[in-house]
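Have a look at the structure below before the remarks.
Up next is subunit A:
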Amino acid sequence: MSTLVVLPILFPLIGVVINAFLGKRLGEKVVGALATLMCSAAFVVALMLFSQVSVSKEHAIHAEFGTWIGVGKLNVPFGFLVDSLSSALMLIITGVGALIHLYSIGYIHGDPRANRYFVYLNLFVASMLVLVMGSNYLLMFVGWELVGLCSYLLIGFWFDKVKNAEAARKAFVVNRIGDVGFILGIMLIFVTFGTLNYHDIFAVVGDHKTAALALAGDPVAPAVLSAITLLLFIGAMGKSAQLPLFVWLPDAMAGPTPASALIHAATMVTAGIYMIVRSNALFHVAADTSNFVALIGALTAFIAGSIALRQFDIKKVLAYSTVSQLGFMIAAAGLGAYTASIFHLMTHAFFKALLFLAAGSVIHGMEHYSHAHHSAQHIDPQDMRNMGGLRGKMPVTFWAFIIGGLSLAGLPPFSGFWSKDEIIVAALHNPLVFALLACTAVFTAFYTGRQLVMVFFGSARSKDASHAEESGMAMKLPLIVLSVLALIGGGLNLPGSMWLEHWLEPVVGVHEGGFNLPIAALFSALALVALAAAWVMYRDGKRDTSLTPQLSSVSSFLNKAWQIDALYRAAIIMPFYALSSFLARVFDLGGIDGAVNGIGTLTKGIAAALRPLQSGFVRSYGLVMIVGVVALMAWLVINTR
Partner candidate 1 sequence: MIPSDYLPIGVMILLATGLACLVVLISILFGPRRRAKNPVKIASYESGMTAIGLGQRRFPVRFYLVAVLFILFDIEIVFFYPWAVAFRELGWPGFVSMLSFIGILFVGFIWVWKKGALEWETMDK
Partner candidate 2 sequence: MTSIEPVILLSAVLFTIGAVGVLTRRNALMIFMSVELMLNAANLAFVAFAQQWGNLDGQLFVFFVMAVAAAEVAVGLALIVAIFRTKHSTDVDELSQLRG
């Protein structure tokens, strides 16, 4: 049984090794097939493990493969823990992963670096599995860093463009800022608990049902727990793109679209949510941190959602939407609704992966014309202003996008509806968070509608759009499978059965969440209204479609639009547009993004300014030494008793 546990990690690693060393000889086709096969094999094993977990008595399989770091008190084993939480996530990672591998065969076809791409993808799957399967925090950190590395490699995959290499570096560095918190949190955990194994730590913290914290007369100070959870959360902020560290994720879309789907939508970015849910015992007793987490999550959801309203790049919309949805999950985790959080994580994995793959299919279709005609005039194939009317040309993509979009918008019976609803219900007792999430839900529906209309309806706004063609079978098949999943994914935790909640109970405890019919009805209606508004506003294909948007178009719009539309616009949309533009500016150009870059520039500036100190003169070096000697001696004289 224990050997079975490593197999999901081992399979993709085998793929990595074979493809890395023999890739050139095997050829692109074989490499792609092998990578997909390995990921599928991992999926099959994950299924087997899942079934074993469900029948095992303590709902968990432990496996240890010797010690990794063992010195003194510190004993970190290569230990793996497959319980209800990790087995569920393993299924997502390997399942969605396998579909995306399959899709990639079509997508990456013809790229000179295709072999490398599949190596990275397999490596990512293995690392992500290490992240969720590790039985201690340090192993989680290993996976955490490795997925970051894969993300870096994939964002910078087309490094010929300077922009991409920069986006990759930004992602890596911002993530490492978060990692500072995470690794310090881990160290503090070790100092506090003397171990890094989940099992032992959570045993000390006590049963998650009781908030009281006293074990064998050695209570852990609440302040220490707050510090630990806060540090861990900083890690989650980085990886799961929360305020203020989310700036890297929109840029990360520079990578190949399937990689974005897998890493920057479905799996890696949810690592922060996994970490919080995994540490629910700690977060549960650290109420301050949890409130903070909920607030940050809700704020992130709101801000990213509003920024998404005004994006034109098809992937950027999805990227901000991902940040926003991650905010939902984080907020849910902060609210203690761990099941809802994981539920949304899973449905989001389905529908967002679907949306990304569909978007990739659109981009692929858009590129078709210029590829075929070597057209000198190069338009941006990702700009929605160049699209329109693709509905007829790419029917499978269209329907997939519709399903994903409606799921994202939160329309029943699509999967997103059920999970989002649970989160909103959980937020009922926290007015501020509730208000933010409610607004975001409306935004979500609106920008989704806007995207659908701009891409698929109306008439083609460019030659590329009018000559777009549907993608091949390897790309369509995953779309279909994911569509089905997005459609029925809500079944995981339908009111009444509450299967997921029971399944996760051994890990997160019981949470009396549930279905609230009035809320569900209200939000369904709101989503419908927002979608309708988007339809009305963008149907004619004139709004926002100019590549050089002008304010004067406002007046022309006013003449034609319905009165209710104008009212809607004046009362709601305009302020939000303003807000959206403002936030986009703050966060994307000047603000935090600028701050991150600014700090980088500043440090470099300081470094450059300091360089003359290293003057090359021996005597100056001696002088610096003497300064040190005098300071050191003064310190010692003053501070020695």
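General remarks:
Note that in this section contacts are C-beta pairs under 8 Å (C-beta built on N, C-alpha and C of every residue); 3 or more make two chains touch, one makes a residue touch a chain; residues count from 1.
How were these candidates chosen? In short, all candidates are chains of the complex that A comes from, given by their letters.
Since we're looking at a predicted model, the values are computed, not measured.
Checking the candidates 1 or 2 against subunit A in this complex, the single touching one is 2. The touching residues of subunit A, counted against candidate 2 in their complex, run 611-612, 614-619, 622-623, 626.
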